[in-house]
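The structure is given below, and queries will be raised subsequently.
With one protein chain withheld, the remaining protein chains of the complex are depicted in position.
So that you can tell them apart, the chains are marked A and B in the order they are listed, and the count of residues begins at 1 in each.
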Amino acid sequence: MVTFRVFRFSPEKDKKPRYVDYNIEDTCGLTVLDALKLIKTDMDPSLSFRHSCRSAICGSCAVSVNGKNMLACNTQVDALGKSRIVIEPLPGYPVINDLVVDFAPFFGQYRSIRPYLVSESQPPEKERIQSVEARKRYDAPAQCIMCAACTTSCPIVWTDDKYLGPAALTKVWRFVADSRDEITDERLAMVNNEYGVWRCHTMFRCAEACPKEIDTTEAIENLRREVLKRAFSRRR
Amino acid sequence: MLKQSGFGYYVRKIARTWKETGTLAHIVHRVTGILLVVYLMVHIYVVTQASLNGEGYESILKTFRDPLFAAGELIMIMGGLVHGLNGIRLTLFDMGIGLKHQKAMFWAFMVIAVAIWFVGLAIVWPVIGGG
Partner (left out) sequence: MRKHDVVIVGGGLAGLRAAIETSREVDTAIISKIHPLRSHTGAAQGGIAAALGNETPDSMEEHAFDTVKGADYLCDQDAMEILINEAPKNIYELEHMGVAFSRTPEGKIAQRAFGGHSKPRACYAADWTGHTLLHTLYEQSLRQKMTFYDEWFALSVALVNGTCAGVTALDMKTGRIEAFSAKSVIFTTGGYGRAFKITSNAAANTGDGLGMFLHAGLPLEDMEFVQFHPTGLYQHGILVTEGARGEGGYLLNDKGERFMENYAPEKMELAPRDVISRAMQTEVNEGRGIGGSDFLHIDLRHLGKEKILEKLPQIHTLALDFVGVDAITDPVPIQPTAHYSMGGLPTTIDGNVISDAKNTPVDGLFAAGECACVSVHGANRLGTNSLLDAVVYGKQAGIAARDHAKGTQFVNFPDEHLREVESDVASLLAADGKESAPKLLTNLQNAMTQLCGIYRVKEDLELCIERVKDLLERFQNIGAADKGRIFNTELIDTIQTRNILEFSEVMAVGALAREESRGAHYRTDFPKRDDKDWLKHTMAWMEDGKIRLDYKPVTITKWEPQERKY
(Lines give C-alpha, C1' and ligand atoms only; values in the text may rest on other atoms or scores of the structure.)
Protein backbone atom coordinates (compact mmCIF):
# COMPACT_ATOMS: atom_id res chain seq x y z
CA MET A 1 0.00 0.00 0.00
CA VAL A 2 1.19 3.48 -0.84
CA THR A 3 -0.01 6.64 0.90
CA PHE A 4 -0.28 9.68 -1.31
CA ARG A 5 -0.07 12.88 0.69
CA VAL A 6 -1.57 15.43 -1.66
CA PHE A 7 -1.36 19.21 -1.40
CA ARG A 8 -4.89 20.63 -1.49
CA PHE A 9 -5.94 24.23 -1.81
CA SER A 10 -9.47 25.28 -2.70
CA PRO A 11 -9.29 29.00 -3.47
CA GLU A 12 -12.92 29.58 -2.57
CA LYS A 13 -12.65 27.90 0.83
CA ASP A 14 -9.08 27.68 2.07
CA LYS A 15 -6.76 30.36 3.41
CA LYS A 16 -3.87 27.92 3.73
CA PRO A 17 -3.03 24.66 1.97
CA ARG A 18 -4.07 21.33 3.45
CA TYR A 19 -2.40 17.97 3.03
CA VAL A 20 -4.75 15.03 2.54
CA ASP A 21 -3.71 11.37 2.64
CA TYR A 22 -5.09 8.90 0.11
CA ASN A 23 -4.20 5.21 0.21
CA ILE A 24 -3.89 3.04 -2.86
CA GLU A 25 -3.58 -0.68 -2.28
CA ASP A 26 -2.06 -1.90 -5.52
CA THR A 27 0.31 0.45 -7.31
CA CYS A 28 1.82 -2.12 -9.69
CA GLY A 29 2.28 -0.51 -13.11
CA LEU A 30 0.68 2.71 -11.91
CA THR A 31 2.18 6.06 -12.80
CA VAL A 32 1.84 9.05 -10.50
CA LEU A 33 -0.70 10.44 -12.99
CA ASP A 34 -2.69 7.17 -12.87
CA ALA A 35 -2.68 7.48 -9.09
CA LEU A 36 -3.96 11.06 -9.23
CA LYS A 37 -6.69 10.03 -11.67
CA LEU A 38 -7.65 7.13 -9.43
CA ILE A 39 -7.88 9.48 -6.44
CA LYS A 40 -10.05 11.82 -8.49
CA THR A 41 -12.46 9.19 -9.78
CA ASP A 42 -12.69 6.98 -6.69
CA MET A 43 -11.90 9.11 -3.66
CA ASP A 44 -12.25 12.84 -4.24
CA PRO A 45 -13.67 14.21 -7.52
CA SER A 46 -12.81 17.75 -6.48
CA LEU A 47 -9.05 17.19 -6.80
CA SER A 48 -7.72 19.44 -9.57
CA PHE A 49 -4.61 18.85 -11.63
CA ARG A 50 -3.58 19.35 -15.24
CA HIS A 51 -2.89 16.47 -17.59
CA SER A 52 -3.41 15.56 -21.22
CA CYS A 53 -1.19 13.39 -23.43
CA ARG A 54 0.05 11.01 -20.69
CA SER A 55 3.09 10.24 -22.85
CA ALA A 56 5.55 12.91 -21.71
CA ILE A 57 5.19 15.25 -24.67
CA CYS A 58 2.49 17.84 -23.86
CA GLY A 59 4.11 19.12 -20.66
CA SER A 60 0.87 19.60 -18.71
CA CYS A 61 1.38 17.37 -15.71
CA ALA A 62 4.63 18.50 -14.11
CA VAL A 63 4.27 18.40 -10.31
CA SER A 64 6.53 18.14 -7.30
CA VAL A 65 6.87 14.52 -6.12
CA ASN A 66 8.67 14.09 -2.80
CA GLY A 67 10.15 17.52 -3.31
CA LYS A 68 11.43 16.95 -6.84
CA ASN A 69 9.84 18.24 -10.01
CA MET A 70 8.83 15.65 -12.58
CA LEU A 71 6.09 14.70 -14.97
CA ALA A 72 3.36 12.72 -13.25
CA CYS A 73 2.68 10.73 -16.39
CA ASN A 74 6.03 9.05 -16.93
CA THR A 75 6.90 8.43 -13.29
CA GLN A 76 6.17 4.92 -12.07
CA VAL A 77 4.98 4.91 -8.47
CA ASP A 78 6.86 1.73 -7.60
CA ALA A 79 10.08 3.07 -9.06
CA LEU A 80 10.03 5.82 -6.42
CA GLY A 81 10.42 3.05 -3.84
CA LYS A 82 8.56 4.90 -1.10
CA SER A 83 5.48 3.98 0.91
CA ARG A 84 4.59 7.63 1.35
CA ILE A 85 4.60 9.96 -1.59
CA VAL A 86 4.09 13.70 -1.20
CA ILE A 87 2.57 15.38 -4.24
CA GLU A 88 2.62 19.16 -4.40
CA PRO A 89 2.18 21.79 -7.07
CA LEU A 90 5.27 23.04 -8.89
CA PRO A 91 7.10 25.43 -6.58
CA GLY A 92 7.61 29.12 -7.21
CA TYR A 93 4.40 30.07 -8.95
CA PRO A 94 1.05 30.98 -7.35
CA VAL A 95 -1.42 28.13 -6.81
CA ILE A 96 -4.81 28.47 -8.52
CA ASN A 97 -6.41 25.27 -7.25
CA ASP A 98 -4.79 22.18 -5.69
CA LEU A 99 -1.96 21.14 -8.04
CA VAL A 100 -2.78 23.75 -10.67
CA VAL A 101 -0.37 26.69 -10.67
CA ASP A 102 -0.48 29.94 -12.60
CA PHE A 103 2.01 29.83 -15.47
CA ALA A 104 1.61 33.49 -16.36
CA PRO A 105 5.12 34.37 -15.10
CA PHE A 106 6.61 31.39 -16.93
CA PHE A 107 5.08 32.21 -20.30
CA GLY A 108 5.72 35.89 -19.68
CA GLN A 109 9.49 35.26 -19.50
CA TYR A 110 9.23 32.96 -22.50
CA ARG A 111 7.47 35.59 -24.59
CA SER A 112 9.97 38.26 -23.61
CA ILE A 113 12.92 36.55 -25.31
CA ARG A 114 11.52 36.59 -28.86
CA PRO A 115 11.03 32.80 -28.85
CA TYR A 116 10.84 32.33 -32.59
CA LEU A 117 13.21 31.92 -35.50
CA VAL A 118 13.99 35.28 -37.07
CA SER A 119 15.31 35.32 -40.59
CA GLU A 120 14.74 38.52 -42.50
CA SER A 121 16.67 37.48 -45.60
CA GLN A 122 14.71 36.15 -48.56
CA PRO A 123 14.35 32.39 -48.08
CA PRO A 124 15.15 30.09 -51.01
CA GLU A 125 12.31 28.67 -53.06
CA LYS A 126 12.81 25.28 -51.41
CA GLU A 127 14.11 24.45 -47.93
CA ARG A 128 17.19 26.14 -46.48
CA ILE A 129 20.14 23.80 -46.59
CA GLN A 130 21.36 22.83 -43.13
CA SER A 131 24.03 20.21 -42.52
CA VAL A 132 23.38 17.22 -40.30
CA GLU A 133 25.97 18.60 -37.84
CA ALA A 134 24.36 22.06 -37.77
CA ARG A 135 20.97 20.43 -37.14
CA LYS A 136 22.44 18.39 -34.31
CA ARG A 137 23.59 21.53 -32.50
CA TYR A 138 20.06 22.50 -31.46
CA ASP A 139 18.59 19.00 -31.36
CA ALA A 140 18.38 18.76 -27.57
CA PRO A 141 17.01 22.24 -26.74
CA ALA A 142 14.45 21.95 -29.55
CA GLN A 143 12.91 19.00 -27.70
CA CYS A 144 11.87 21.16 -24.73
CA ILE A 145 8.19 20.62 -23.89
CA MET A 146 7.82 23.80 -21.77
CA CYS A 147 6.59 21.86 -18.75
CA ALA A 148 8.33 24.32 -16.38
CA ALA A 149 9.86 21.54 -14.27
CA CYS A 150 13.28 23.18 -14.71
CA THR A 151 12.37 26.80 -14.12
CA THR A 152 10.25 26.09 -11.06
CA SER A 153 13.01 23.92 -9.56
CA CYS A 154 15.38 26.91 -9.59
CA PRO A 155 15.63 28.65 -6.17
CA ILE A 156 16.63 31.88 -7.90
CA VAL A 157 13.24 31.90 -9.63
CA TRP A 158 11.51 31.56 -6.23
CA THR A 159 13.07 34.76 -4.99
CA ASP A 160 13.59 36.83 -8.13
CA ASP A 161 10.70 37.10 -10.54
CA LYS A 162 12.80 39.02 -13.05
CA TYR A 163 15.26 36.17 -13.68
CA LEU A 164 14.55 34.60 -17.06
CA GLY A 165 15.00 31.07 -15.73
CA PRO A 166 16.36 27.94 -17.39
CA ALA A 167 13.45 27.23 -19.76
CA ALA A 168 13.53 30.67 -21.38
CA LEU A 169 17.34 30.64 -21.50
CA THR A 170 17.35 27.18 -23.08
CA LYS A 171 14.93 28.51 -25.67
CA VAL A 172 17.37 31.36 -26.40
CA TRP A 173 20.13 28.79 -26.84
CA ARG A 174 17.88 26.77 -29.19
CA PHE A 175 17.78 29.75 -31.57
CA VAL A 176 21.38 30.88 -31.06
CA ALA A 177 22.48 27.35 -31.95
CA ASP A 178 20.28 27.23 -35.07
CA SER A 179 22.27 28.23 -38.15
CA ARG A 180 19.09 29.61 -39.74
CA ASP A 181 18.48 32.29 -37.11
CA GLU A 182 19.84 35.74 -37.96
CA ILE A 183 19.60 37.77 -34.75
CA THR A 184 22.25 36.06 -32.63
CA ASP A 185 23.74 39.38 -31.48
CA GLU A 186 20.39 40.63 -30.27
CA ARG A 187 19.68 37.35 -28.48
CA LEU A 188 23.04 37.38 -26.71
CA ALA A 189 22.57 41.00 -25.67
CA MET A 190 19.18 40.02 -24.29
CA VAL A 191 20.71 37.48 -21.87
CA ASN A 192 23.95 39.37 -21.11
CA ASN A 193 22.69 40.99 -17.89
CA GLU A 194 21.89 40.30 -14.25
CA TYR A 195 18.51 38.75 -15.12
CA GLY A 196 19.92 36.57 -17.86
CA VAL A 197 22.75 34.05 -17.95
CA TRP A 198 24.73 35.73 -15.17
CA ARG A 199 21.98 35.17 -12.60
CA CYS A 200 22.43 31.39 -12.80
CA HIS A 201 24.20 29.79 -9.83
CA THR A 202 24.98 26.53 -11.60
CA MET A 203 23.18 24.30 -9.13
CA PHE A 204 22.11 21.80 -11.81
CA ARG A 205 18.65 21.52 -10.31
CA CYS A 206 17.06 22.44 -13.63
CA ALA A 207 18.96 19.86 -15.66
CA GLU A 208 18.16 17.22 -13.05
CA ALA A 209 14.46 18.09 -13.14
CA CYS A 210 14.14 17.97 -16.93
CA PRO A 211 11.92 15.02 -17.94
CA LYS A 212 13.31 15.13 -21.47
CA GLU A 213 16.89 14.95 -20.20
CA ILE A 214 17.84 18.25 -21.77
CA ASP A 215 20.95 19.69 -20.13
CA THR A 216 19.53 23.14 -19.41
CA THR A 217 22.53 24.08 -17.28
CA GLU A 218 24.79 23.32 -20.21
CA ALA A 219 22.57 25.49 -22.42
CA ILE A 220 23.08 28.43 -20.03
CA GLU A 221 26.83 27.78 -19.93
CA ASN A 222 26.93 27.64 -23.71
CA LEU A 223 25.20 31.00 -23.85
CA ARG A 224 27.70 32.47 -21.38
CA ARG A 225 30.59 31.39 -23.56
CA GLU A 226 28.92 32.75 -26.69
CA VAL A 227 28.38 36.08 -24.94
CA LEU A 228 32.06 36.22 -23.91
CA LYS A 229 33.32 35.08 -27.30
CA ARG A 230 31.39 37.88 -29.00
CA ALA A 231 32.54 40.44 -26.46
CA PHE A 232 36.20 39.57 -26.96
CA SER A 233 36.07 39.22 -30.72
CA ARG A 234 34.48 42.66 -31.01
CA ARG A 235 37.21 44.22 -28.93
CA ARG A 236 39.96 42.87 -31.16
CA MET B 1 -4.14 32.54 -5.64
CA LEU B 2 -1.72 31.20 -3.06
CA LYS B 3 1.72 32.76 -3.20
CA GLN B 4 4.73 30.41 -3.41
CA SER B 5 7.78 32.67 -3.41
CA GLY B 6 10.00 34.91 -1.34
CA PHE B 7 12.98 34.36 0.95
CA GLY B 8 11.13 32.37 3.62
CA TYR B 9 9.76 30.07 0.95
CA TYR B 10 13.26 29.68 -0.48
CA VAL B 11 14.70 28.63 2.88
CA ARG B 12 11.87 26.18 3.63
CA LYS B 13 11.98 24.57 0.20
CA ILE B 14 15.73 24.32 -0.09
CA ALA B 15 15.92 22.80 3.38
CA ARG B 16 14.04 19.82 1.96
CA THR B 17 16.31 19.17 -0.99
CA TRP B 18 19.73 20.19 0.33
CA LYS B 19 21.11 16.68 -0.22
CA GLU B 20 21.25 17.09 -4.00
CA THR B 21 24.95 17.53 -4.78
CA GLY B 22 24.51 20.65 -6.90
CA THR B 23 22.29 22.23 -4.27
CA LEU B 24 24.65 21.22 -1.47
CA ALA B 25 27.56 22.78 -3.33
CA HIS B 26 25.52 25.96 -3.69
CA ILE B 27 24.66 26.10 0.01
CA VAL B 28 28.21 25.34 1.08
CA HIS B 29 29.48 27.99 -1.31
CA ARG B 30 27.15 30.62 0.10
CA VAL B 31 27.82 29.78 3.74
CA THR B 32 31.60 29.71 3.30
CA GLY B 33 31.36 32.90 1.33
CA ILE B 34 29.65 34.68 4.21
CA LEU B 35 32.17 33.22 6.69
CA LEU B 36 35.07 34.46 4.63
CA VAL B 37 33.61 37.92 4.45
CA VAL B 38 33.25 37.99 8.24
CA TYR B 39 36.80 36.71 8.65
CA LEU B 40 38.10 39.34 6.29
CA MET B 41 36.42 42.03 8.35
CA VAL B 42 38.01 40.71 11.54
CA HIS B 43 41.34 40.62 9.77
CA ILE B 44 41.01 44.22 8.65
CA TYR B 45 40.05 45.19 12.20
CA VAL B 46 43.17 43.54 13.61
CA VAL B 47 45.47 45.16 11.11
CA THR B 48 43.86 48.53 11.80
CA GLN B 49 44.35 48.06 15.55
CA ALA B 50 47.99 47.17 15.00
CA SER B 51 48.67 50.32 13.06
CA LEU B 52 46.78 52.58 15.50
CA ASN B 53 47.89 51.36 18.93
CA GLY B 54 50.40 48.76 19.99
CA GLU B 55 48.76 47.73 23.28
CA GLY B 56 45.49 46.58 21.83
CA TYR B 57 47.45 44.70 19.21
CA GLU B 58 49.37 42.79 21.87
CA SER B 59 46.20 41.65 23.62
CA ILE B 60 44.67 40.56 20.35
CA LEU B 61 47.75 38.57 19.53
CA LYS B 62 47.32 36.77 22.84
CA THR B 63 43.86 35.62 21.91
CA PHE B 64 45.33 34.29 18.68
CA ARG B 65 47.42 31.85 20.64
CA ASP B 66 44.33 30.58 22.40
CA PRO B 67 43.71 26.95 21.24
CA LEU B 68 40.04 27.68 20.75
CA PHE B 69 40.88 30.46 18.36
CA ALA B 70 43.34 28.23 16.54
CA ALA B 71 40.59 25.68 16.05
CA GLY B 72 38.45 28.43 14.58
CA GLU B 73 41.34 29.30 12.32
CA LEU B 74 41.35 25.70 11.08
CA ILE B 75 37.69 25.97 10.24
CA MET B 76 38.45 29.15 8.35
CA ILE B 77 41.13 27.42 6.34
CA MET B 78 38.62 24.72 5.47
CA GLY B 79 36.07 27.37 4.48
CA GLY B 80 38.56 29.10 2.25
CA LEU B 81 39.58 25.84 0.61
CA VAL B 82 36.04 24.70 0.00
CA HIS B 83 34.97 28.07 -1.35
CA GLY B 84 38.03 28.46 -3.52
CA LEU B 85 38.01 24.97 -4.95
CA ASN B 86 34.28 25.01 -5.63
CA GLY B 87 34.88 28.36 -7.27
CA ILE B 88 37.37 26.66 -9.57
CA ARG B 89 34.76 23.97 -10.23
CA LEU B 90 32.19 26.59 -11.23
CA THR B 91 34.73 28.38 -13.41
CA LEU B 92 35.49 25.13 -15.18
CA PHE B 93 31.78 24.76 -15.92
CA ASP B 94 31.76 28.24 -17.39
CA MET B 95 34.58 27.07 -19.63
CA GLY B 96 32.44 24.12 -20.68
CA ILE B 97 34.53 21.58 -18.79
CA GLY B 98 33.04 18.79 -16.70
CA LEU B 99 29.33 19.70 -16.88
CA LYS B 100 28.37 16.05 -17.21
CA HIS B 101 30.41 15.15 -14.12
CA GLN B 102 29.42 17.93 -11.77
CA LYS B 103 28.74 15.64 -8.81
CA ALA B 104 31.99 13.71 -9.06
CA MET B 105 33.86 16.97 -9.47
CA PHE B 106 32.35 18.42 -6.32
CA TRP B 107 33.37 15.45 -4.21
CA ALA B 108 36.80 15.26 -5.83
CA PHE B 109 37.44 18.91 -4.99
CA MET B 110 36.24 18.32 -1.45
CA VAL B 111 38.73 15.48 -1.08
CA ILE B 112 41.46 17.84 -2.29
CA ALA B 113 40.25 20.45 0.21
CA VAL B 114 40.55 17.97 3.07
CA ALA B 115 44.02 16.92 1.93
CA ILE B 116 45.30 20.49 1.84
CA TRP B 117 43.60 21.16 5.15
CA PHE B 118 45.68 18.45 6.81
CA VAL B 119 48.79 20.23 5.60
CA GLY B 120 47.41 23.35 7.23
CA LEU B 121 46.77 21.39 10.40
CA ALA B 122 50.39 20.29 10.52
CA ILE B 123 51.43 23.93 10.38
CA VAL B 124 48.99 25.16 13.00
CA TRP B 125 49.47 22.22 15.35
CA PRO B 126 52.49 23.64 17.22
CA VAL B 127 50.59 26.86 17.81
CA ILE B 128 47.64 25.11 19.46
CA GLY B 129 50.02 23.52 21.85
CA GLY B 130 51.03 20.37 20.12
CA GLY B 131 54.67 21.55 20.04
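We adopt the following convention: a contact is a pair of C-beta atoms (placed from the backbone, for glycine too) under 8 Å apart; a residue touches a chain by one contact, two chains touch by 3 or more.
Nothing here was measured: the structure is a model prediction, and the numbers come from that model.
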Where the missing chain makes contact, among the chains that are shown: A
If the hidden chain were put back, which of A:Arg5, A:Arg54 or A:Lys162 would touch it? A:Arg54
Touching the missing chain, which residues of chain A? 10-13, 29, 31, 40-41, 44-60, 74, 76, 96-98, 100, 102-103, 107, 111, 115-117, 119, 123, 125-132, 134-135, 138-139, 142-146, 175, 178, 180-181
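In the analysis below, only the chains that are shown with their structure count from here on.
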Per the C-alpha centroid definition, the whole-Å distance linking chain A and chain B comes out as 33
Where on chain B is chain A touching in the complex? 1-7, 9-10, 13-14, 16-17, 20-23, 25-26, 90, 93-96, 99-100, 102
Give every residue of chain A touching chain B within the complex, in rising order. 9, 11, 16-17, 67-68, 89, 91-96, 101-102, 155, 158-159, 161, 201-205, 208, 215, 217-218, 221-222, 224-225
